[in-house]
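A short write-up of the structure that comes next.
For this depiction, one protein chain was excluded, whereas all remaining protein chains were kept in their positions.
Right after this comes subunit A.
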Amino acid sequence: MVIIMKKFSQMAIPYIVWSVLMLVLPMALIAFYSITQQGNSIISFSITLEHYIKFFTDADFLIILWRSLWIAFKTTIICLLIGYPVAYYISHCKERMQNILVFCITMPMWINMLVRTYAWIGLLSKDGLMQKLLSLLGLGNAELLYTEGAVLLGMVYNFLPFMILQINTTLCKMDDSLLEASADLGADPVQTFYRVTLPLSIPGVINGITLVFLPAVSSFFIPKLLGGGKYFLIGNVIENQFITVGEWNFGSAISMIIAVIMMVLMMCVHKAEVRNNGGKGET
């Protein structure tokens, strides 16, 4: 037994090496960059907090940060409002139909996100399909592309499947006898939903929120393509620092700030979940 265990633990070595090289090391480097001065080499460096100070003392950066969090929040809420009913509907279909629907939802993900976002440029552009439809409906020639609305649309479109799939999974795993028990105890379908289905699906909702909110905050190509440079988010700032300005240290510092904010937010969500469950184990 011991020998077998040893063999198994040896098998883990490549994974450990891989995760150190690909996850831990880059993270450590970013943290290192964020507290050192521009132009340092690995051999001689001086530690500084100037990048953090620069970020927090510049109102422009703070506005962009706020805007990023706000649009990610709106994206998450919209995904939740659309995603939950869709997931609920899917989980109540027959198994065959469920598979078909889940397949339909995952299918767009086979195509590169960038390509799909480019497609929206075509749809939203002047004389594009959307504008034509709107003018047919007599809603005038409103500017669609390069607005906050376009960015929000792009984000919801890209991240909605994550929300649906997460919630659908928890709903499908739920024991039908709990719903029968609820009906048996006198709860009509609406009461059963609020008292049994919804509370029990919270873990899936939290997972969905995490999977939508995190990439939405830091996404940079959706605002770049659909916001057309007029709508700048924190992801774009970081990208700029690295690629255009060349200030890797400042870019690293912003990345660290985002990472910390995310961690704090996720901890709050997790705490809320635990409280909601009254400290009971998830099933």
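Please note the rule applied: a contact is a pair of C-beta atoms (placed from the backbone, for glycine too) under 8 Å apart; a residue touches a chain by one contact, two chains touch by 3 or more; residues count from 1.
Keep this in mind: contacts and distances are computed from a predicted model.
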Name of the absent chain as recorded in UniProt (options "Branched-chain amino acid ABC transporter permease", "Glycosyltransferase involved in cell wall bisynthesis", "Phosphoribosylformylglycinamidine synthase subunit PurL" or "Spermidine/putrescine import ATP-binding protein PotA"): "Spermidine/putrescine import ATP-binding protein PotA"
Touching residue (missing chain; options A:181, A:245 or A:274): A:181
Which of A:101, A:200 or A:256 contacts the chain that the document leaves out: A:200
Touching residue (missing chain; options A:37, A:135 or A:191): A:191
Contact set of subunit A toward the excluded chain (per top definition): 175, 177-178, 180-188, 191, 195-196, 199-200, 277-281, 283
